[in-house]
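Heads up, one of the protein chains got dropped from this complex, but the rest are sitting where they should.
Entry: subunit A
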Amino acid sequence: MTISLIRFRSRPSRQQRRIMGPQSALTDFLASHNISAHQIRLDADARRRAAQEGQGEQNNENNESNDPASAATPTTTPAVSGNPAPAARGRRATAASRNEEEARNKEKNAIEKIKASKKFQKRKRHVDSDDEDDLARALLQSSAPLPGQQENCENCGKRFTVTAYSRNGPKGGLLCSPCSKELDKNDAAARKKKPKRATGGAVGVRRQLQSSILDGTYTLGAKSLMTLCIETLAKNIDLAEDLGDLPSPIIDKIARKLSKLRLLDSRTLSLFLQPTAEEVQIYDGAKLNSDDYIRIFQVVPGLKKLKVRNAIHFKDTVMDYLISRNIELEDLYLHGANLISEARWTEYLQKKGRFLRSLRVYFTDKHFGDSVLALLPRTCPSLNRLKVCHNQEVTGAGVAAIAKIPTLRHLSLDLRNDVHSDVYVDLLGKIGTHLQTLSLTRVRDADNTVLDALHAHCRSLVKLRITESELMTDAGFARLFRGWANPGLEFVDLQKCRQLDSAHPRENPDGIGLCSDGFRALMAHSGRTLRELNVHGCRHIERVAFEDVFNVNNNNNNNVADSGETVYEALAKLEISFCEEITDYVVGSVFRCCPNLRELNVFGCMKVRDVRVPRGKILVGVPNARGMVIEGDDDEVRQ
């Protein structure tokens, strides 16, 4: 018996595998991890046989232990203490003693294993025994019978067949299926209680509502079927293997939803890579690695537009791959790709820049600087849109280089370095005529000369943003908008253009920032076309100016035609937070004058107390206890 066992042990497992015919993928995988399915089956069979033998022994006391079959028990199941054949003779005896030692070792190992197991730790907590070894041995002895065997239920004492799904009872024994179901029911009841407490009734609902209002996703009535489907899909994305041939706008929506839930990773990325697509938009690439980015170019060879946010692992290797392939990107949008070196940017622009029509680079601190921008005029002859946001490297020299790109239509700069006004004036003089978008965020040093240059050169501007200027004055803004040959703007953001002096916060003798006259001139010039206006923090605009602009003739309340009120048809979003002079009356006038207004922000307007809000409009930021949002329920206001 021992001989057969030794032979069984010593047989090289590799040889065994070689004899076998075609194998399943699982077998291959296990084999690569040095696990043999055959070996496992043999072990299990031996154990089962031994256990049966053991049971037979228990039933029949007369069965002597010198039965040759029972001698196998100690070697295969360490649970039964080593009790080798009494006949200790010659070679067999040595084999037996070696056998015993082996069994003891095995038991020791098993005990160690049990000590490390979760079950043991749990039990230890319950029993509070000092002697770990004893406890572990007790566990070992009571170790559960294998699936397929018969066992008595710990709870009701009935005999039943053990399966892989049999549950453990509280004392460590096994339970029959009716008893486990009983236990399951209790568990389920305990589990159900918890989430109920977590989602709090009315407060949770209100919070959700306000969150959706601030997200801009608030609507009265039911969600659209598409939104419902996309939400369901995002919840169950691990079940999806392929999105099929959905139209690309829908795929884009799914991508947005998934990114919002932080579910975009290597696996889910494949759902969005369609070989025929020209556009890939990744809204959260934080979980993707360099290989994933390379995979994008492999799977989608006809890529024209690429947008990646949080593209942390979009590094040199990815750039190298992109440069080496025949991919002609027209639109590149990279957010947070700080690991691309300046050399790669240079190489990319030199090799592939001629295809680029739009280049947007966000949140880079070192390697996207003046020298890269200096390449643009030569390498990108058809560049139409350029956006450099939150950049710590670009200085005035870089901005001066941008002025040499005559094809530019849309320019957005959000730089950390201060750039002198002269640079902007020069830029506007050279390329200002055709600019449709100009966005200068955080330009502390820009002064009225920039505004005058805008007035003199820009003729096709649609979107204008100048924020946080501390030098521009009211007179400058008024000069810009009065008699400007540029058609009405659709988007204006002049937030935080205001006087900053902590010693005299109220006084503004020099008229710094956007004040009353500038605001009047702005609305006179662009009021009809404006869709979005942001004058956040322009706190020196007086109440009179607001009342002039949002003019309602109170005496003719019932007759709109005669009242002579100004109507701003297009305005959909207005931000007047921290304009101190705003009152209830002004807010009411705004609602009357802007029939298509969707959202009005009035954070920090402390004189707004109690306004009637028309139905379907949103007023955000009212300083009252109801929270910050009022969704109107007043239908009568426009009569």
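Please note the rule applied: contacts are C-beta pairs under 8 Å (C-beta built on N, C-alpha and C of every residue); 3 or more make two chains touch, one makes a residue touch a chain; residues count from 1.
Note that in this section contacts and distances are computed from a predicted model.
Undergrad: What is the protein name, per UniProt, of the chain that does not appear here: "DNA replication complex GINS protein PSF2", "DNA polymerase delta small subunit", "Elongin-C" or "Vacuolar fusion protein MON1 homolog"?
TA: Cross-referencing UniProt, the chain left out corresponds to "Elongin-C".
Undergrad: Who touches the missing chain here, A:164, A:222 or A:485?
TA: Considering the complete complex, A:222 is the one touching the chain left out.
Undergrad: Among the options A:32, A:236 or A:326, which residue touches the chain absent from this view?
TA: A:236
Undergrad: Of the residues A:369, A:432, A:588 or A:614, I need the one that contacts the missing chain.
TA: Answering carefully, the residue with contact to the hidden chain is A:614.
Undergrad: Residue by residue, what part of subunit A touches the chain that was omitted?
TA: Touch set of subunit A with respect to the missing chain: 205, 209, 219-226, 228-233, 236, 239-240, 243-244, 246-247, 250, 595, 614-616, 631, 638.
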